[in-house]
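Here the complex is missing a single protein chain, while all its other protein chains stay put.
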Amino acid sequence: MTALLSVERLSAGYGELRVLEDVSLEVGAGEVVCLLGANGAGKTTTLMAITGVIGARGGDIVFAGGSLAGVAAHHRVERGIALAPEGRQVFQDCTVEENLLLGAFGRRGRGRRRARLDEVFDLFPRLAERRRQQAGLMSGGEQQMLAIGRALMTDPRLLMLDEPSLGLSPKVALSVYEAVARVAATGLSILLVEQNTQTALSIATRGYVLVHGRVVAAGASAELRDAPVLREAFLGGGSDRLGATPRRAPDEVTAPLLSIRGVEKHFGGVPAIQSFSLSLHRGEFCGLIGPNGAGKTTLMNLLTGYMRPSAGEIVFDGQAIVGLRPYQCCRLGIARTFQIVRPFPEMSVLDNVVTGWMFAGDAASRRRPEADVRAECVALLELVGLGGRLGSPSGSLTLGEKKRLELARALATRPRLLLLDEVLGGLSDAEIVQMCAVLRQVHARGITILMIEHVIRALVRLVDRLVVLNFGRNLRDGPPAEVLADPMVVEAYLGRPLAVDDARHPMTDQLHD
Amino acid sequence: MLLPQVLIDSLLLSGLYALMALGLALSFGVTNVLNFAHGEAIMLGAYGAFFMFSMFGIDPLLALPIVALIGFGAGYLLFETLLRRALHAPQINQILLTFGIGLILSNGAEIAFSPDMRSANPAYASKAILIGSAFVPVGRLAACVVAVVLSAALLWWLHRTEYGRACRAVAQNRLAATLSAINLNNVYAVAFGLSIAIAAATGAALSSVTPVTPFMGFHLLVKAFAIVVLGGMGSVGGALIGALLLGFLETLVAYFVPDGIGWAEGVAFAVLFAVLILRPGGVAGRAVHQ
Partner (left out) sequence: MSAPRPSGSGIAVLGAVVTLGALAVIPFNPPLLSDWLFRIAMLVMLAVSWNMMASAGMISLGHSAFWGLGGYCCALAANVLGVGFGMSFLAAAVVGAATGLVLALVTGRLRGVFFAVATLALSEGLRIAGLMLPDLTGGAAGLFLAPGARPPANLLYEVAVVAAALSVAITWLLFRTRLRFAVRAMRENEDAAQMLGINPLLFRALISAIAGAMAATAGGFNLWYSGYIAPDIAFTLHFAILAQIAVIIGGINTLAGPVIGAFLIIALSEVTRILVGSREGYSLLIYGVLLVAAISFLPNGLYGLLTHRRMRPTESA
């Protein structure tokens, strides 16, 4: 059998960020294949590269016997490649029917669009009921159906689905998957990316496991289901090069440095953080993990004044910080790095860090002679291993260097609490080893660290404590080994196969669409 | 009782304002580039209609389709030659680029057409009909009707035709538009060309109502901004509401404030400033913060 889609040694990424390395996979005609992996493993990037929305750096994508190299994204749709993207991406201000008809905008979909419209309505009766409804006002489940329906309207030969059950209640997710199964039964080829691995493997015949932009395992669903490689892909394992942390005992006697009590954050009624509480003691090194969309970055924005909680209180070193602006949080001693690095690209590396020093801390330390400040900042850059790049414009650094620069810049603000948002994301293995060593030294200086991370295998070797965030709630809090062994945590990451009785599961009752 | 007259005057004004702002909202919504030369396109449309009237005796409202067609071609070309390369440039480049184009057009017009005030005066323009106690100037009524018809046609096109829907789709979600086989580059250029065509049509409709001068565009531009901002940036329906609001406010000021006719010209600026500060999303409430 010749494959309908054949991805050959594909490399791709965004800007300087290399996400995919030598990824090869195939989807045969009429086959349902799933692509599994943790956050940031490169699943969405793979789909985006197949659609042509992002370009390939190397390798080739062959579809229906022809290479897609140089074929524009909108022409690939005409060849029969459709994607229901992550986050649904419906046309918010258009009606359901308009959304669907837009799917048939291309020549390919246009011919039989009235008939296809009926087929989609047949598949999702809900959409037929709501055909005049404005798409942006519908529930998440309905929007997901609409996104799939719109993709089907293009008359595809290959349907790609990116996280179709993300954020849906098990009941709604189930109905979405029933529809997907019906589509699969018509013989349409499907490439599925899904957070809930058990569900994905139950619907797919084969699967690929991505770790860090590489395919680490491939095989029939039945083989993958219980393969240790799958669990490792999500919750880490192996790799001894990372070393262990010389622990520095946290100070549990005095009052906690950071205390979060009952914090809530809603976006237009949709809860992102729900009654979240957490106390950090001085000197703690705490990891914060959780699946995509769990609210980790939102929490960080709440702690640094970029967002204001809807309810609850946050006390830092005895002072309530709700309502403070980010610059005020910084002056109190909270520093953060950003998930997407934000260096000042036209400034030199050293000036980036000097800028960090100049406006933080107390007035006396701010007013130190510039030469002194520069010396301090050079020392910080040496700590993170950028001592040789002082004069380079920071825009010219590699991603790994930028992340270390951002760390040095955050340290220059003389923080007592350091918040790190995926500081290891997108780094090569060697860079991860290097960054971990730097973080240990930073912690050894007495700085309390709260670290969001997806590279769990590295994280567990750094931290004394692990907090799991799921659906905006504090799911589990404890020593890393115990937390990762907890079936609840495993389930939050890997999902459970969807079955009807899931709708009554106590934990998932809290989910919304 | 002044009320019927106020109502009629503001409605006549709003119709033209709506068309003016729709063009601006269309190009901003789709391309994300705010066109600071939009007023100059209106000015050139007005001159086009004026010259067709004075040289060939063509009624400005009949000249309108011709002017709009030329406007579309010119807008399309302008986009392909200068603006496409600025699509992903820093905002300051976009602002200064379109501002510079406006400067070239207005001063080019001054050189070519002289700074004199012109006006196309078909016979009906100076007539008026009396409805109850209110005067309805026929010229302004005709211009307003044309503007309303064109606005309605644009809305119909945006909602009922495939290409129109594609324009809205691009404005709402570029990724999803690409995944629906829509060629973004085409849509950008067509939407920009159409926006200039609408501007030229606005000018043609205005040519028998207000004096045509090389620098009329700037004031119209600020008013169009005020309307678009008032209605929520890039939202077509909001622009209509904004046009009605501005029309009423200006007319109210003109009637009820001492020296109101002079102050009415300032209403747009006051409104613009107030809305930008109080509600950067506009009254139609679309978040625009980047």
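Observations, loosely collected:
Chains: A and B, in written order; residue numbering restarts at 1 for each.
The rule is short, and it goes like this: a residue touches a chain if its C-beta (ideal position, glycine included) is under 8 Å from a C-beta of that chain, and two chains touch if they have at least 3 such contacts.
The structure displayed is predicted, hence computed values, not measured ones.
Contact with the chain not shown here comes from a single listed residue; of B:A120, B:A181, B:I196 or B:A226, that residue is B:A226.
From the options A:R409, A:H443 or A:R457, the residue with contact to the chain not on display is A:R409.
Listed for chain B, the residues touching the missing chain in the whole complex are 32, 34, 36, 82, 85-86, 88-97, 99-108, 110-111, 115, 214, 218-219, 222, 225-226, 229, 259, 262-263, 265-266, 268-270, 272-273, 276-277, 280, 288-290.
Those residues of chain A that touch the chain absent from the view are 304-306, 325-327, 329-331, 335-336, 338, 342-348, 350-351, 354-356, 358-361, 366, 393, 395, 409-410, 412-413.
Operating definition for what follows: only the chains that are shown with their structure count from here on.
A straight line joining the Cα centres of chain A and chain B is 43 Å long. Across the interface of their complex, chain A is touched by residues 159, 162, 165-166, 168-169, 172-173, 175-184 of chain B.
The touching residues of chain A, counted against chain B in their complex, run 51, 53, 72-75, 77-78, 82-83, 85, 89-94, 98, 101-103, 105-109, 150-151, 154.
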